[in-house]
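Mind looking over this structure? Questions follow.
The complex appears here minus one protein chain, its other protein chains still in place.
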Amino acid sequence: MAYIRKRNKRIFLIFLLPAMLVLFLTTIYPMLYAGYLSFRSYDLAKLFVPRVFVGWSNYGEILGSSEFLHALVTTFKLMAMTLSVQLVLGVGIALIVTQKLPGMPLARTLLMIPMMISPVIVGLVWLFLYFPELGYLNYFLSFLGFDSIPWITSTDWALWAIAIADIWQWTPFVMMGTAAALQSLSPEPYEAAMIDGNSRWDVFTRVTLPQLKPVLVSLMFLRAIDAFKIYDIIFVLTKGGPGDSTEVLSMFIYRQSFTFWRMGVGAAASFVSLVIIVVLITLFFKSLNRDQVS
Amino acid sequence: MKHLRTTALCGAVLLGLAGTASAEGHFEGVELKMLAIGDTSVTRLAPIVSEFEELTGASVQIDMFPYPGLIDKIVIEASSDSPSYQLMWVDSPWVGVLGESGALLDLTELVQRDAEEIHLDDIVPIQLQENTWQGRLLAFPASGMIWHQNYRKDLYENAEESAAFEAEYGYPLAPAQTWDQYIDIAQFFTRSAGETLAGEVLEQDFYGNAQAYSRVAGAITHDFFPIMRSYGGQYWDAETGLCAMDGPEAVAAAEVMKALIPSNPPDYLGLMWDIRTGYMERGETAQSSYWSVRTVRLTNPEEAVLPTIGEAGYAQSPTGDGNPQPTMTGALSFAINSKASDVEQQAAWEFIKWGTSRDMMRRFAEEGSGVSQFHMSILSDPELQARYPYYQVLLDAQENAQRRIFHPFYADVEEVFGVELNKYMAGETDSAQDALTNACTKIDTRLRVFPEELRLRWINDEPAAIFQ
Partner (left out) sequence: MSAITLKNVIKKYGAVQVVHGVDLDIDEGEFVVLLGPSGCGKTTTLRMVAGLEDVSGGELSIGGQVVNNVAPKDRGVAMVFQNYALYPHMTVKKNMEFALRPLKLDKAEVDKRINDTAAILGLGELLERRPVQLSGGQRQRVAMGRAMVRTPDVFLFDEPLSNLDAKLRTQVRWEIGKLHQRLGTTVLYVTHDQVEAMTLADKVVIMRDGYVEQVGTPEEVYTAPQSTFVATFIGSPSMNMIEAKVVAERLEANGFSMPLPDRFQGKVTEGQAVTIGVRPIEIKRVAASSTGAMQANVEVTEYLGNEALLDLRVGPHELVAEVPADQRVEPGKVIHIALNEGAIHLFDTVSGRTLSE
């Protein structure tokens, strides 16, 4: 192995070069540049604003800003809302569609469609559903005799409206992963439980769920990262409003960078949120792993 | 056709030699691209640009985008060294940031040179002043804008309703002159489905008022600032150049909007400009104040329901104390990228003159849709006035008008006040004063890094050099 590596080192590098180049141009360079920007005053629109080194003041502004804290809290609120529902629904639907019943393979395929749609389109679809006065959802609610709900125009509902759209789009992801895991479980322990007379609930909570746990943890991990980055759906549906009820971190960063054109502050906010997400997710999954070992 | 073009070309060369401003056929091969809004100030023009192309030989491509986000594209375009757009649609508050950045071509000399051709004397002066930065004209009006109120004339004149109103409020029902009256009228006409309006049982809720409360693209600030101004409120402190939009006038304006909430549709927090005007156009609200760019629709049964079920009335905006206060104006304008080549800039100016000419405006007026007029001769034309009763309101309102905010930090103001006001309306902030002070603090933080001298220059409304 070592011999081969030595001999082909040059060829090895040639094969590696395109990938390295792409990685450098699309990830490493922008990241370094963002790091550089985060220490500067850099207004993209106002060319008369001096572009100078400002030390840690961009970071200071963010860390002392109640808006940033609010965006952080909102992000985690939304994450908790979407992840918990996606977990319950995803596992529930997976349990149904993995039954050996007619039509289930078709149902599995159909249920995956939302996942394959671009989040912007999902946002637009839900905009039609949520649209004040004229939206389909409120039409159906009034048809059923309920009062209409100000889905995206009320501070009480807007975050839920975002969450519902996200849940609609990403529950299939959890469903698919769970269904795959369910189908790989050996059927025999279930037959044993059937003969022993264990109740369905016992079997689900004590046999199925514990065996699914590693898969569910991974699925939630991926969803958590996505939830932290959620942007498209909010941009289309509420742009952070009403009030600041759906102002998540990505919207905060977007507004700093592309509404106020304060690229330095936006870059600093990106770095701060990167650190927060890395730390929190690491802590979260460490604690999960500890549970599993003990 | 070919023959005609050749003739035109020869003629143009001759005219060019003679030193006149005519540009016929001068611009064969010049390609103009315009970054524009997808609204009436452009959509009426876009289908007929071939007329301009035939006239000048230049080709014109207009790319249209929605208002929210358009300024972002223009800003990026303006900061680019090799621009792809020579023409840009500009909302008048943007001249500050674009002017200070040197993004727009100074049109002052061109306007003075072609003053006769463009009937400069016939244009409402404030609409030109709207487009100036430090006295220089950076854009040319393609549509005027006046903030005024629209109301259900048929309901105001309904005997039963007006009697009931007077009985309840102790004064006759008429277009509001103060915001208190405006609120009274809004409350009076707010009815639920099943109640009676002008003798008929309502099938759906009827609203007393519709205003924009959405924070998206700062929509709420567009309805807030005219009210603040009508109380005599100022944007900036004349001594320091810092934010003054948290004074008592601003608080009063915010409280007006707060008081109007119960009379607005239940999803008021999401009401954007076009949604708010939609309520008026469908005849679902008793009154709604907005920019005159969409007023024309209220006269056209093809664009609005109201003309088929009732009648729209028009009046100047109410004021705080009922005494005249400066009315808000605005202008939707065309500008030229300062980085375009000379020949492109010349062609672009020809395009602006063609697209904003009095003939073109009259043509739009006669066709019955389109822009808000800004030529005095058109607004005062008796035939057109008969057809568009609001023309006289526009004319009167501009007698005592002040221009809109034009500060280089306008985008920040629009967004920050949009969010803070929206939060106050949603009940998330305790008081209007808190909301406005929060917003001003944020704006001031960004302004204080600049010397006071510069801040004062930014708020100085130098009279346009074209008038001198």
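General remarks:
Read from first to last, the chains carry the letters A and B; within each, the first residue is number 1.
Basically, contacts are C-beta pairs under 8 Å (C-beta built on N, C-alpha and C of every residue); 3 or more make two chains touch, one makes a residue touch a chain.
It should be emphasised that the depicted structure is a prediction, and the values quoted were computed from it without experimental measurement.
Touched by the hidden chain within the whole complex are the displayed chains A. From the options A:L141, A:A193 or A:L280, the residue with contact to the unseen chain in the full assembly is A:A193.
By the touch definition given at the top, chain A reaches the unshown chain through residues 186, 188-189, 191-199, 202, 206-207, 210-211.
Here, only the chains that are shown with their structure count from here on.
Centroid to centroid, with C-alpha atoms defining each point, chain A and chain B lie 40 Å apart.
Taken in their complex, chain A has these residues touching chain B: 41, 44-48, 132-133, 148, 150, 152-155, 238-245, 255, 258-261. Chain contact summary for the complex, chain B toward chain A: residues 72, 75-76, 78-79, 97, 100-103, 214-217, 265-271, 275, 408-409, 411-412, 415, 419, 422-423, 425-428, 446, 449.
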